[in-house]
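Removed: one protein chain of the complex. Kept in place: all other protein chains.
Think of it as A and B in the order they're written, each chain with its own count starting at 1.
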Amino acid sequence: MYELAGIRKVFADGSVALEDLSLRVGPGEHVAFIGPSGAGKTTLFRILNLTLRPTAGTLIFEGQDVAGLSDAGLRRVRTRIGTIYQQQNLVGRLRVVHNVLAGHLGRWSTATALASLVRPRDVAGAGRALEQVGMPEKLWARTDELSGGQQQRVAIARVLVQDPDVILADEPVSAVDPSLAVSIVTLLRDLSHESRKTLLMNLHSVDLALGYFPRIVGVRDGRVRFDLSPDRVGPELLAELYAGHRDEERQLERLRDGQNPLGAACRPLPGFRK
Amino acid sequence: MARIPSAPPADRFRASGSRRRFPYLFTAVFAASVLFSLRAAQVDPRRLLEGDALGNVAKFVRGMFPPRLDGEFLGLMARPAIETVQISVMGTAIAVALGVPLGLLATSSLTWRGVLHERTSRTGRWLLGFAPYAAARAVLSVFRAIPEYVWAFMFVRAVGLGPFAGVLAIGVAYGGMLGKVYSEILENVSPRPLETLRAAGASRLGVALYGLVPQALPNVIAYTLYRWECAIRASAILGFVGAGGLGQQIELSMRMFQFDEVLTLLAILFVLVASVDVLSGRIRGWVA
Partner (left out) sequence: MGGLRARAAAARPGRTAPLLAGAGLAALLAWSWHGTAVDLPGLFGGEGMRQVATYVAGLFPPDLSARTWRDAAAGAVETFAISLIGSLLAVGLGLPLSLLATRTLLYRGILFEGRRPGPGARTARVALYAAGKALLNLLRTIPEIVWALIFVFMVGLGPFPGVLALGFHTGGVLGKLFGEVLEDVDPAPLEALQATGASRFGILVYGVLPQALPQFVSYALYRWEVNIRAAAMLGFVGAGGLGQRIHIAISLFQEHQLLTLILAIYAIVTLVDALSAYLRARLV
């Protein structure tokens, strides 16, 4: 699916976000990315969904080097990559149906896109997507009237409508409460498993990553520090990954003490499909 | 299978009947007024291409180049350019002088309503509070609804041709706008600190100085500066009715078909307006 070699990203202010990063992800794989804040994970995801150009290195998507793509070619590839953000990145003033149908924008012609704002196309598809995330009744609501967790599910519904081959989720649960976090992660995992999509997720909470993903990539200072299955990610590795980042170290301590910050709420919420 | 509504459920908007009807009513009334106005304003794009229209434009544009930039002309125009700035400054000053007292009187929370007046008797409130309040509102409404150039016309009659008429016109028209906005700013001041001060035994003046003014001042200054930016444009226009400044020169040059002078004058006006905008933006930055 993805082949990254020697990716380097330097921003205009001179700060280095990624340094000689190489990675290979096969089709249908589920991968969690962990690491302290500022490690470059979000930058990496923006490069993976082709909205940010690396300063150096090659990015090969499905055997195709994306560096040489034209604007139109880039857009065609982007339609096959769905992204879910930490903030929901929705337009609050639009109704939910339009935000969900925006997943079609990569395929729709200009005229269709315009017409759909007046009289929505594919209402059924949008409704199905919302049903999959457990809130079909919100189809016609104004998006800014929804809670944060509901908006995150609208963002997921948009990706379902887009129907990409890869789903990139950049800290999709750090803005929702812990019980909802589990249900959103499982939802994304199950949905991509069913339709054989590749799923890459940035996670702030180590326990979610270790509990739900078969492959863990640790990122620090813009480099891959380890790339292992969860049973081989031990306390020493994690301590090294988060060294010097106090909040995250505290999280590790809790994990080591056997406390589960997610408590007993690790069941899918009612309204989510199993 | 969950119910998937296929259209916006109407009940979301049925909260009140008028809210549901509003989009349709608005569209109908809007379309009707546009159609009617198109006729009333005798809009006819063909006239732009007919007869001498394009030829006249060509003549106008050709006449503008090269702009007149000789020392004599520029020297002559320095005085009206300076006058335009002076009219805007003095006009804004008079507008503030009119707007502050009228705006204070037109603020209901200061004159007759709210925390400051809970212990005034009813008749007292009406006589000393509401009557001046209503009068101030009426005066402000007349001041701002009559455009500045109509004022200018009348002041030209009263005090004669020249910049002073322009100053008075801007002062009165903008005094009306400033007074209204000042009163809105004061009404929107949070009442909490005022109540606290009142409870601590502060006098009315004390409450005004320590509660109202600090909260309102930045907005008041920002809006006054914005009005000054408008005033420099207005002061240039007022020249067309004989109230001094650049406008008078533009009008003269237009009437004499000296389009090369018009271009120079417009350039001078642009520089003046842009510098006032920049200066005012700077000051607003310091204040905020």
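Assume a contact is a pair of C-beta atoms (placed from the backbone, for glycine too) under 8 Å apart; a residue touches a chain by one contact, two chains touch by 3 or more.
The model shown is predicted, which means the values in this text are computed figures rather than measured ones.
Though it is not drawn, the left-out chain touches A, B in the full complex.
Which of A:Gly103, A:Gly149 or A:Pro172 touches the hidden chain is settled by the complete complex: it is A:Gly103. Contact with the undisplayed chain is limited, among A:Arg158, A:Lys197 or A:Arg220, to A:Arg158.
Looking at subunit B, the residues touching the absent chain are 22, 26, 33-34, 36-44, 47-48, 50, 53-54, 56-57, 60, 82-83, 85-87, 89-90, 93, 141-142, 145-150, 153-154, 157-159, 162-164, 166-168, 233, 236-237, 240-241, 244, 247, 250, 254, 262, 266, 269-270, 273.
One chain of the complex is left out; on subunit A, the residues touching it are 46, 49-53, 69, 71, 74-83, 85, 87, 89-91, 93-94, 98, 102-103, 105-108, 110, 113-114, 117, 155, 158, 162.
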